[in-house]
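All remarks here apply to the structure that follows.
Every protein chain but one is kept in place in this view of the complex.
Our next item is subunit A:
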Amino acid sequence: MLSIDRSIVDAIVAHARRDHPDEACGVVAGPVGSDTPTRHIPMENAARSMTFYEFDSMEHLRVWREMDDRDEEPVVIYHSHTATEAYPSRTDISFAGEPGAHYLLVSTREPDTEEIRSFRIVDGVVTEEPVRILDAGVDPHAVQSYMFGQSPATVDYECSGR
């Protein structure tokens, strides 16, 4: 399963919409071994095509080195399909070279709704996985501080009880 913050998904969808009808692509890096995507890096589609995407080789090297220096890895590799469903094409499968990554596909073929799906692609075998979108408000620590700080009902009750 891919767990990913809503703000990152929103940024990926915005990138895909911005580049539509060309395919958009990018990476979400996260700490090595964490399986948690934290840093969104939109990449340039060097192919500038409606049916193909390719990282610019120099940007690719720079971003991968930067991840290495920060003890990060590519947790998510995403791209958009702009006229077809969000499912890996044969080309996607042929090229998939990061067995540890979640391959996230966004379809922008419908103007008002996005289809977002995630896959593992290992040795040419595609396995779809659920995507869990995390809202900041659902974070257990965030919820706790919200309840303590913003819950006048408790205070009122204590006051009226005395």
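In the analysis below, contacts are C-beta pairs under 8 Å (C-beta built on N, C-alpha and C of every residue); 3 or more make two chains touch, one makes a residue touch a chain; residues count from 1.
Methods note: contacts and distances are computed from a predicted model.
For the chain that does not appear here, its UniProt entry gives the protein name "MoaD/ThiS family protein", which is one of "2Fe-2S ferredoxin", "Gluconate 2-dehydrogenase subunit 3 family protein", "MoaD/ThiS family protein" or "ABC transporter ATP-binding protein".
Touch with the chain that is not drawn comes from one residue among A:A29, A:I77 or A:L104, which is A:I77. Within the complete assembly, residues 23, 25, 27, 43, 47, 49, 51-55, 57-58, 60-61, 64, 77, 79, 81-84, 88-100, 123-125 of subunit A touch the chain that is not shown.
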